[in-house]
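Left out: one protein chain. Kept in place: all the others.
For subunit A:
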Amino acid sequence: MEQFIIPSWLVLDFSNTLLMYISIFLLIPNLYSKRNVILSFSLSLLFTFIDFYFPNASLLLTFFTYLLFLKHSKLNINLPIQIILFLVSFLLTSLTQGIASYFVIKVFNLGFSVYSFTTLLGTILLTLINYTLTLLIIIILKFILHLDTIQNIIHNKTVTKMALLSTIVITVSYASLILMSRHEFNQLTYLKTTLLVSLMSTIFIVIGSIMLVMGYMKEVRSKYEIRHLKERNLYIEELERKNTELRRFKHDYKNLLTSLSVSLRSNNSNNDSIQRLLDYADSNVDMTSTVENANLYHLNDDLVKGIIITKLVAAKNKHIETNFEVDQSILIPKALSVEITRILGILFDNAIEASLLTNNPEISFALVVFDGYLEFIIKNNIASSEKINLDQIYQTGYTSKKDHNGLGLSTVNKIIHSNSNLLLQNKVKDGYFSTILTVLEDK
């Protein structure tokens, strides 16, 4: 009986090695050449015999054969992806072999040690299933998932590095498991383990690659958005320059009108027409109020500038009357810009919510520069019924809002308390709540 098993085992080994080379050729079409086909045939034969005398020795040798293929072949994809594809084809054939063996032994109940006929049948069936599965998966990869296009998309170095690393790790662990299990377990246990490991690896690879591709897509999108923002900022700067010119002109002409009315007064007691003209100018030429402050756009810190513009626009969209003032030549300390942005975000949100409870919501913002420090001032009107306990609002859990967990201001407090250069003041006066965030410059 024994003499039938060994040939069948050899045939299976040979066919499997060959299948691996076929899948490599399919995955990397540029490798396909007469020389390489002959090479793969002879290598498969060689490995089969090596395996016969030294079980599993060829496993490691297989990896070096790829270098032989590379000679005399021109490839348009880079090395990491080549290695990934090579490893994938190795894992793929091992996986399908495992599945096929499991089917043959378990489902069809064909043993390899009873009769020569069943051994033959089993061998043929196993090879068939093995080839079908592998080719099917490769076809799915190539034509349904468009592997080529994915390869072209992934230029990103980290993505390829990660993919390479994960496949290498999986292959190494898989190979070591095979080497170990062939000595330790009986055939069926070995098959089951192989199958399990292969399935796990496949699941990991699939999940990992999906996440990587998604991450990459997100990065591409955010890059696009950044470019878009930059263009918009350029446009706004241009608008602001125009606006400043206009203001200068307005200043001059209003001065002119006022003084004209003064000189007219000395000659003629009736200066009604001039006054009417002044009133008209006042009410009709006031288009500057929407984009009032060029200084805001000159802020050196994009994070802080971003949060201020975003929140002011949000307030405007909620029909809150906004007024903002930004001092000249403001330098925001880079080291604190994240903290400042977080605090401003929370303070603005609170101001917006609180002011919306009133009939005529108002929010004012000012950024003032002093000798050695900056002040961010946020001021909003509050409903007269609202009574604020200043000592409590900054504690965890306190909130004057319904359906709110009151974490915002305690976050502000935490940031302030862990930073000596950030100071906070707040004040309730005449129906207004104001908060001042002071940022000291480093001494």
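One rule holds in what follows: a contact is a pair of C-beta atoms (placed from the backbone, for glycine too) under 8 Å apart; a residue touches a chain by one contact, two chains touch by 3 or more; residues count from 1.
In this text, contacts and distances are computed from a predicted model.
Asks: What is the protein name, per UniProt, of the chain that does not appear here: "F420H2 dehydrogenase subunit F", "Predicted Zn-dependent peptidase", "Accessory regulator protein" or "Amino acid/amide ABC transporter membrane protein 1 (HAAT family)"?
Replies: "Accessory regulator protein"
Asks: Of the residues listed, A:317, A:384 or A:420, which one is in contact with the missing chain?
Replies: A:420
Asks: In the full complex, which of A:62, A:233 or A:438 touches the chain missing from this view?
Replies: A:438
Asks: Looking at the full complex, which residue from A:236, A:368 or A:383 touches the chain that isn't shown here?
Replies: In the complete complex, the chain left out is touched by residue A:368.
Asks: Mind listing the subunit A residues that contact the chain we can't see here?
Replies: Per the touch rule, subunit A residues meeting the hidden chain are 247-248, 250-252, 254-256, 258-259, 261-263, 265, 275, 278-279, 281-282, 286, 288-289, 292, 323, 325, 327-328, 364-366, 368, 370-373, 375, 377, 379, 389-391, 416-420, 423-429, 436, 438, 440-441.
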